[in-house]
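Please read the structure below before turning to the comments.
For this view, one protein chain was removed and the others were kept in their places.
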Amino acid sequence: MLRVRFHGRGGQGAKVASRVLGTAAFLEGYYAQDFPLYGAERRGAPIAAFTRISKEPVLERGVIAEPDIVIVMDETLLSDPLSSPLAGVREGCVVFINTTHSREEVRAKYKITAQVITLDITKISLDILGRPVLSALAGGVAARLSGLKEDSLSKGVEKETSEIITDRSVIEKNIEAAVHCYNAVESHPHPAPLPSRGTEVPEGEGRKTTVITVPFEPAITSSPAINTTGSTPMRKTGNWRLFRPVWDYEKCTKCMTCVARCPDGCIALNEDGFPYTDYENCKGCMICAEECPVKAITAEREVHSW
Amino acid sequence: METITIKTLKDLPPEENLLPGTAMCAGCGGLLALRHCLKALGDKTIIVNAAGCFTLLSIYPFTPFRNSWLYTAMASAPAGAQGVRDALDILIRKGRISPEENLKVVVLTGDGTAYDMGLSSTSGAIYRNLDFYYICYDNEAYGNTGFQWSPSSPFASKTATTMPGRIIPTGAELSKKNLFEIWRSHKPPYLATISPAHPVDLVNKFKKAEQFKGPKLFISLAPCPPGWGTEPSRSANFAKLAVDTGIWALKEAVYGEIRHTFIPKKFKPVEEYLKEQGRFAHLFKPVRQEETIRKIQEMVDGYWKEARI
Partner (left out) sequence: MKKEMLTGNSAAAWGVRLAEVDYIPAFPITPQTEIIESLSRWICDGEMDARFVTVDSEHSMITAAGAASATGVRVFTATSSQGLLYGFEMLYTVAGWRVPLVMVNVSRGVSAPITLEADHNDILAARDSGFLQIHCENCQEVLDSVLMAYRLAEDERILLPVFVNMDGFQLSFTREPVEIPEIEDVRRFLPQYQPKHAIFKASQPMAQGIAVLGGPVYSYFKYQMHLANRKGLDVYKEVSKEFERVFGRRYDAVEGYMTDDAEYLLIMTNSFSTLGKAAVKRARESGIKAGLLRLRLIRPFPDDDIKNALKGRKAVSVIDQNISVGKGGILYSEIAGVLYNEKDRPLLLSFIGGLGGKNISPGEFDFIFDSMSKAADTGEVPAPQLLYTEAEWKEMERLKKIAGKM
C-alpha cells in the first residue's frame, strides 16, 4: 500500500488534490481511499488530505501518521506549528515541497533526511491558470511519485475538476497544468513500486504509548473558558499569505483607507503617521492594495527567502 | 438628543478591540464590519454569539477580544443576552458588583440564524425591549457549513444547495427575506443596515444607537470570498458596489421611522455588482440570462421607487 499525505492551506486545493490522486489510482485499477481532515479553519489555514492506494482492499481508516509520500503545497507550512507536515516522515519517504528553492537548500534548511523533490508549482499555476489554485498540479506531482500513468492523471483531473468547475476551458487548463507538473518532476524512484512493503505493520501497532489516568481538576481550571484577552496574535496567521502588501511611503498620502479596510486590524500607523502592517498576522487578503486610492501598496509574491 | 458624528476615516476610533490572528478567511467582510462595530462599542462589552462562522473567533485557548464572550447555540443567542443582561442588572441592583462593572450586551449572529432559526428568540427579546445590541453579519448563505442556501440568499445566486442546473438554471429561486422589515415591525428604538465599506456611517449609527435603551439592531452585508466566488482583495469593493447599485440600502429606523443614510447620486447598474462574482457567473456564461438580470434590476428599482427617494 502507498500512503500519500497532502498538506496545504485552505483554498489551495489539498482536498481536491487527494481526490485527483484517488480517482487516478481508481481508474487505473487500484483500490483507493481519499479524505480530507476538516478543521473548522478557513481559507488560508493549514489543512491536510490523504490518499491510500493499494492492490488489495484498504483495511485502514483515518489520518496517515507514517506516509510514503508527503506533498507540501505551501512551503510556509514547514515552519507552521499548526501543521507539522514532516511528522512521521522516515527514511525512504519522498517529500515534495512547493518552493522556489532547490532540493539541497530545502533539505539543509529544514534538516530533512528523507528524499526531497522541489518545484515551484505556484508559479506554474499562476502562469497556466492565472490563479494560485494548486489542486490539479499537486495531484500531478503525486501521481508521478506514486507511479501512476499520465493518462490516469488526466482522467482523474478531468473528473474531479468537472465536479466543481463548469467552464470547459478552465478544466482543460487544469489538465494541462497537472500534466506539466507530472512531467516536470524529475523521474526518480518512487518509494517502492506498487504494491509496496508487504511486511509492513498497520499504523499504530507495536508503538509504545503510555495511557494515563486523567486527574480531576476543579471547574476553575477545567471549564472551557479563557481568562486572558487578545491572544489570537500568538497564532501568527501571517504564514497564510501568498502575497504581501508593501507600502511606498513616497506615494502614501496617509489617508487611512488601508487602516480602515483591513478586516484583521493588522495595519497601524508608525510614528510618522505612515501605515504599516503586522506581517506576523497579515493574511495577505490584499484589500489594502486594492483599495488604496493612490496605489501606494503593491502585492509582492511571498517567496520564502531565508 | 443630537449625537456627535464623525466625518472621515481619520475620525474612526483608533482602538483595536478585535485583534488579528483569527481563523476567519482572508478578506472576510463580516470580520471587517465587526472590527468597526467593536471600535464603536468599546471594550466594556460582552458578545453573546450564535453558531456560525464567528463561532471560531475564539478557539481554546485563544481569543481575539479585549471584551467578554459567551458562545451559546444557533437559535438562542438573544435569550443568552437576556440572561446576561438580567443577571448584570440584578448584581448591580443588589450591590454585588459596582455599576462600573456594567457591560453592553451584544448578540452576534450570521444570517442563517438571524433570518430563520433565531427569529423566535430574537422577536421575544425585541418585544421585551431587552437593552442589547444585535449585529447580524449577512453573507447571504449558511457560510460556515460551506455556503448552502439560507433565506437571506439573494434571488438567482448560486449556493451549494442552489446550483444552477439544466432544469433550474437560475440558482436560488426565492428572493432574500426582508429581515429589516420583520425587525422593524416590532418598532425597536434603533435599527440600521451597515456596510464594512462605510465605516464612518457604521460608527455614527452605533453612536446614535447608544442613546436608546432597548434593542439596537444592525444588519451588515458581509462579502464572503469563498462563498461569493470572489478574490479576497475585492471584499470592500463588492460591499461598496452593493451600496452604489442600490442592492444594499444604507438606512436606519428609529422607532420604526425609516431614513436612508446614504443614497448614491447615480445608481450603478446591478450588473456591475453581479458580473464579477462567482455566485452570479451563471447569469452571464455560457449564455446570458437576460430575463433574470433584468428581474434583479427591477427588484432594486422597485425598492427605491417605493422608498420614494
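Letters are used for the chains, namely A and B, taken in the order the chains are written, and counting of residues starts over at 1 for each.
Everything that follows uses one rule, which is that contacts are C-beta pairs under 8 Å (C-beta built on N, C-alpha and C of every residue); 3 or more make two chains touch, one makes a residue touch a chain.
Every value quoted in this text rests on a predicted model; they were computed, and no experiment measured them.
**Q** Tell me which of B:Lys94, B:Arg166, B:Lys266 or B:Arg308 is the one touching the absent chain.
**A** That would be B:Lys94, which touches the missing chain.
**Q** Out of B:Leu9, B:Ala73 or B:Ile182, which residue would touch the omitted chain in the full complex?
**A** B:Ala73
**Q** Residue by residue, what part of chain A touches the chain that was omitted?
**A** Interface residues of chain A facing the absent chain: 39-41, 214, 216-220, 222-227, 229.
**Q** To test your reading of the contact rule: which positions on chain B touch the chain that is missing from view?
**A** Chain B touches the missing chain through residues 43-44, 46, 48, 55-56, 58-61, 63, 65-73, 75-84, 86-91, 94, 96-97, 100-103, 120-121, 123-124, 128.
Everything that follows uses one rule, which is that only the chains that are shown with their structure count from here on.
**Q** Mind checking the centre-to-centre distance between chain A and chain B? Centres are C-alpha means, answer in whole Å.
**A** 32
**Q** Applying the document's contact rule, which stretches of chain B touch chain A when the two form their complex?
**A** 8-10, 12, 16, 18-29, 31-32, 35-36, 53, 55-56, 58-67, 144, 196-197, 199, 225-226, 231-237, 282, 285-286
**Q** Which part of chain A faces chain B closely enough to touch in the complex?
**A** Answer in residue numbers: 10-11, 40-45, 166-167, 224, 226, 228-237, 240, 255-257, 259-266, 268, 278, 281-287, 289-291.
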